[in-house]
Every structure is written in C-alpha cells, then in structure tokens.
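Just one protein chain is left out here, and the rest sit where they should.
Chain lettering (A and B) follows the sequence in which the chains are written, and residue indices restart at 1 in each chain.
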Amino acid sequence: MPSLLNIILIPLLPLLSFVWLGLSGRRQNHPMAGWLATAFMLVSLLLSIQTAFAYFSGAGMAGDSYRPMLVWDLEWLPFTATAEGLAIHTGILLDPISVMMLIVVTSISCMVHLFSLGYMKGEQRFGMYYAYLGLFTFSMLGLVLSSNIFQMYMFWELVGVSSFLLIGFYYQKPAAVAAAKKAFIVTRFADLGFLLGILVLSYYGGSMDFNQLIQSLTSPESNELQEAQRDSFMGLSALSWGLSLVFIGGASKSALFPLHIWLPDAMEGPTPVSALIHAATMVVAGVYLVARLFPVYALSAPDILQMIGWTGAISALIAALIACTQTDIKRVLAYSTMSQIGFMVLALGVSGYADGNNLGFTASMFHLSTHAVFKALLFLCAGAVIHYVHSNEMDQMGGLRKQMPITHISFLLACLAISGFPFLAGFFSKEEILLAAYTNYKPIFWIAIFTSALTAFYMFRLYFRIFWHKPYHAAHHDDHHGEGTWTMKWPLLILALGTVFAGYIPFSRFVSATGKPFHTSLHIEFSIAPVGLALLGIAAAYYLYGRQSARPEQMQKSLGFLYTSLKSKLFIDELYLFITRNIIFGILGKWAAWIDKHIVDGLMNGLADLIQWIAQKIRRVQSGRVQDYALYFLIAILGLLLCAKWFNQF
Amino acid sequence: MELTPGLYHMLFLSSALFFIGVYGFFTRRNLVTMLMSIELILNSVNLNFIAFNKYLWPGQLDGLFFTLFIIAIAAAEAAVAIAIIINLYRCHKSVDVEEARNLKY
Partner (left out) sequence: MNLVIFLIIPLMTVVLLLLARNAMQVRALAIAGAAVQAVCTVILYFSYRNIMQGQEPGLLYFEQSFPFYPSWNISFHIGVDGISIAMMLLTSWVVLAGVLISRNITDRVKEYHVMLLLLSLGAYGFFMSVDLLIQFFFLELAVIPKYLLIAIWGSGKKTYSANKLALLLMGGSALILVGLLMMYYSIEPHTFNWKEIAGISLPISLQMVCFPLLFLGFGIFSAIFPFHTWVPDGHSSAPTAGSMFLAGISMKLGGFGCLKVASFLFPDAAVTYAPWVVGLSAIAIIYGAFVTLMQKDLKYINAYSSISHCGFVLLGIGMITHGAISGAVLQMISHGLMTALFFAIIGMVYARTHTREIAKMGGLMRTMPFVSTMLFIVGFCSLGLPGLSGFVAEMSVFVGSWERPGLFYRTATVLACMSIVVTAVYILRAVGKVVMGPLPDAYAQTSDAAGYEKFVSVWLLLAILLIGIFPGWLVELIEPAVSFIQLRFQAQ
C-alpha cells in the first residue's frame, strides 16, 4: 500500500495550487502559473495511479473480494459529548469505486489543465482560473474519498462553489453571472434535500460514517433498520424518506430531470471547465452518491431504487430529445451529458445487489469512466472548434474537417464511442447497461435502447454540422492561430486513445456492488439490435445534415408543436422562472417584507405613536401659567384633605 | 353687648384673609399683585399660628416661633420673587403672567 502521505497528497496538491495561485492574485497571470498548476496535477495523477495500482493489485483484497479501507480517520466536529455519538469525521475511504473515481478525476483534470494552457492563453485572470481549477479538483477528490456522509456533503458544497466560480469566470458577462447563480441556487435547493436526508439517515443509522451507516441500515436484524422502516411520515417509511431526499441532492448535481435546468446554462463557463466539471466529474457526483449508498438502496429500499431507475430513464430520454433540436454545440453536449448520466442512473436503478445480479452497478461505473473520457474529449474538441470559429452556434460552422484534422478525428472517434459503435469505449459500457436493463426490468430497457439510437442521431447531427454540411468560410478574422497550440492538441490525442482503448479494461474484475470480482462476456447476438439502431441513427443524421439541404426544415415543420416545445426545452425554465419570480419573490418575499414593514415594525412604531399621542394630550396641563399650577396645587390639597377625611384620619 | 374677640373670630379673620389672597392670586395678571396676594396668604397663616398659640396653648411659644420663621422666609421669598419679576420685566417689558409662558410643556 502506498503510504498515507501519498494518498493525502492527491487532494492536497490541487489545494496547494489553489492557495498559492489564489493568494498571489492578479500578479500571477504569467503562463508559469498554468504550468505550475499542471505540474501539481500531474503529480497528483501519478500518485493516484500508484494508489490504484497498489489497491487493486492486492492491498485492497480480502479473501476473494475488495474491501473498503479506511486509510485515515479523524474526528472533525463532534455533536455530542460522548464518543459514540454523531460526529463528522474526516477520513479517506479507499474502495473500488473511490479509487476508480480518483483516476477519472485526476486524469481528466490533468488533461483539462494542459488544454487550458493554450485555450485560456492571454486571459486577464489566467492565474485565478487555475486557482479555481485547483479548488475544484481538490473538492472533487475530497468528495470522492469521503468516508463520512457529512464530509461528502461538505465537499459537495465546495464543488458547487467552485462550479459557481468557474461558470461565472467571465464575470462581466451578465449571462455568465446569471448562469452561475442559477447553477448554484438550483443545486443548493436540492442540497437541502441531501442535508435533510443526511439528518434522517444519520438519526436512524446512528452514525454518519458510510461503512457503519451501510451496516446498520442493511442488516435485517439491526434495530436501527427496523426502527427506520417502522417510523413513517405521510405513508412513506423514514428510511425511504431519507434515501429519496439524499437522492434529490444527487439528482440535481447530476442534472437529472427535472432538476437539470442549470446544466445547459452552465455552458457559459470556459469550455475546458465544461469538460471537467459539467461533463466528466462533478455531474457524476450524484451517480457516485447513489453508488456509495448502493447497498442501502438495493437491500432496504428497492422501491426507491426503482424510482431512481425511472428518473434516470426519463431524463435520458428527455435530454436526448431536446439535444436533437439545439443549435448551440455546447448545449447539445450538455444535454447529451444529461442523457448519458441518465443512463448511468438507470443502470443503478435496474441493478440488484447480490452477486450475479449486480451487472447494472458495474455497468454504471464503467459507463461513468468511459463517458468521462469521451465526453471530456468531445468538450475539448468543441473548445478547440469554438477557439477557432469564435462562436458556439452551429450555423457559423461546417466543413471544418480540413482546417482541423486532429480535432476532426478525435471528435469522430468520440461520437462513435458515445453512439455505441462496436469496439470503442462507449460500446462496452452501454452494452452492459442495456443488458442489465434487459434482464432485470424490460420497460426501462425499451426506453434505453430508443434513447441510445437517438444518441447516435444527435451526436452525428452535431458532427456533420461542424465538420461537413457546408464549406467553411472564415467569417471576419484571419486564420491566425490555426488549430491551436500543441498543449491543446495533445490532450485531444491522449483522450482519443482513451476513447479507443478504455473499453478493454476488464472493469467487472475491479468494480462490483459487493466488491467481489466477476467475469463479463460480450454477447454478440444481443448487441445486434443496439448497434443496428445506432447505425440507423447515424444514417438519419447523414441524410438530414450530411450536406446543406432543405430536409431539416421540412422535418421541423412537420413536427410542429413537438419541435418547438423541445427546442424551448419543454418550457421547464419558464416554469422555474415563474415559481421563483412569482411565488418566492412575488408572494413569499414581498409578503414577508410587507408584514415586516407594516405589521411588525408598524406595531413598534404604533406603540411609540400611541405613547406620544397620550403625551401630547397630557402635556397641555403644563401650560406655563403660574396660576394654573397654583390651581392644580389648590385642587390637590383640597383633594388630599377630602381623602384624609374619607379615610377618617383626622 | 361687649364683644371679646375669641378664637373663632381670629380664625374667621384669617380664613377671610386667606381666601382674599387666593382670590387675588388667581384673578390678578400682574405679578406684583400676585406677590402681594401671597403675602396675604402667608399672613393669614401667621394669624392662625398666633391665634392657636394664644388661645389653646397660652404657655408655649411654638406658634410665635413659627410665625417669626414665616416672616423671615416671606421676606426672603419676596426678595427672590421681586428679583425674578424685575428680570422678567427686563425680558418682556411686562409683568403680566399671561405673557410669561415660555416654560410650558
């Protein structure tokens, strides 16, 4: 096993880069800032590879299965006086999925660091950009390594903030600011669910530690589980409440329907950021969260797991449909990300826990890794294209294959991979997902296979619109920088290699729900249908977009309302806007402010006014005339005398 | 019929004097007149003391002492009051109480 220091350094190096670059502020706009951060990231990547190697090559093995290893554990914030009570621990948990995520996060982050050297060259806040990247990578690694559900929540919030900072990196652009705020607030809203879910689960489970929590909430004879299933609120057991609330948090981070609305807008950030955060790493945090608590979902609340599966399937389908209509290339990719995450979640939803029945879990994690590679590649290619064309709109592009050969090949490979073209990365993982759905739950399988065909269609629509469609005319600027610097090309090539070969990793040997490796084989006869459908989708895309024609327009017209509603993203944004503007601000906020101003404050002012009014009346007595005073004096004396008489004191 | 003045006569006299003083104090607008009314009131009190002393406790001098005190205080008071009145006159060119109403509310 690598030493503790090595493992701790993995997240700490990006943090160090954040602190260093962040403190040096504006002065650090020198290209060296980027190189420094990239070097740190590279070391972090090497360390995580070493860790993964050590873990999988034996250190993590116990008997015939991988076991979770608590490498480091420290009580951070106790909530009770006794040692057994609830407490937030900070720890490092190594198990197959966290080690896998370590590799994914550090490698993609490293590529993005490298790519950004060229892409962000000459930016005003170059150093700050790398600082934010460091902060994000640190938080994401912390999230991945969390041994405690509350620790995960902390890093969960931190990735949210770094995502906010990076989306709003171009802070002078109102659209970017709005998108950043939207992303933060929508995910924050869902994090409320996560927080309440943690409160419920930790209250019943008696611990916040993942291992203890899973243990106490899965073994059928434990008191905690029985209590959690007995207590119910509004017809749902406390356990189900807790698990669904936690899932709400995950759903919004992972942009699942209907909490996805922030993801397309988040594309306002710099493109490499979209590749890192909004495609490969942060958005899969929700999937990771469900996978982390998978035993609890699968063993104690299968109904919730099924609901999760449906959520995944529905968002995969809806996102794919919307992706077919968008014209901003980054938005197409964003919806495609949402759709692919839907696939991962769906795979978890159809998976069982027991050995032999948990293909879905492995498939989901597998797809998570391969998707990270090819989606990061797609985004980086899109970044290169945008860098070249200076626009996000498809209409400005077309015929770029000659100008950008490397980007073109990489993009094509990634598109094939995401469509499930045989023997590329996406093929293997997607086949496994479909197979798991087919064996466990047919309705979801039909949705999944249809979505998979749609994926091929919209990805190739994107591909043809960018690289074919029509000859490219440089619009208004000279071709001064070509395809990009080598720092931009190398990451593309490396990731393209990954896209080709990542699928050959024997994933089920490493990752499974129970930790016990198993063997998967390719079912050629099963693959015929999905691959055939994918090819059909590609053909349709070529037919419509291969070259400029009137066919897409006719299609759009014939689809009518369906097309317009998809194009405007099913009006979900409008719905949210209505709720926030009219209900939160218009009703709750306005009323609260009104009450405060007129009733609460009014009460205090009214009290003061009343006293003042009485005083006004009384002060008339103080007329300033000596004779009035003398009169009062006389009356008082006489009154006193009468009183004395009355009480018979004389 | 020979009329020897008794306690009741004295008390009647002093009451009359007192109420004349009170009447004067409330009805006059001139501060000097008001001051004179106060003197009347004080003297009615003096008269009371003397009368009670003479008719009820003839062997003692308490009433006389009180009277002397009151005379002394009345003198002091008159001095202060006249000083105030003079100052008021300097400010307002008048000794009318109705016009000296700055110290209200």
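Please note the rule applied: a contact is a pair of C-beta atoms (placed from the backbone, for glycine too) under 8 Å apart; a residue touches a chain by one contact, two chains touch by 3 or more.
Keep in mind it's a predicted model, so treat the numbers as computed, not measured.
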Open item on the list: In the complete complex, the chain left out here touches which of the visible ones?
Closed with: A
- [ ] Among A:555, A:600, A:614 or A:636, single out the residue that touches the unshown chain.
- [x] A:600
Open item on the list: Can you say which of A:188, A:401, A:547 or A:567 touches the chain missing from this structure?
Closed with: A:188
Task: Sole residue of A:76, A:310 or A:563 that reaches the chain not shown, by the stated touch rule - done: A:76
Task: Full-complex contact with the absent chain, from A:35, A:203 or A:310 - done: A:203
Open item on the list: To test your reading of the contact rule: which positions on chain A touch the chain that is missing from view?
Closed with: 25-26, 75-81, 85-86, 88, 150, 153-155, 157-158, 161, 168, 171-172, 174, 177, 180-181, 184-185, 188-189, 191-192, 195-196, 199-200, 202-203, 584-585, 588-593, 595-596, 600-601, 603-604, 608
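Note that in this section only the chains that are shown with their structure count from here on.
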TODO: Could you tell me the distance, in whole angstrom, between the mean C-alpha positions of chain A and chain B?
DONE: 96
TODO: Can you check the complex and tell me which residues of chain B touch chain A?
DONE: 22, 25-26, 34, 97-98, 100-105
TODO: Using the touch definition up top, name the residues of chain A that touch chain B in the complex.
DONE: 619, 622-627, 630-631, 634
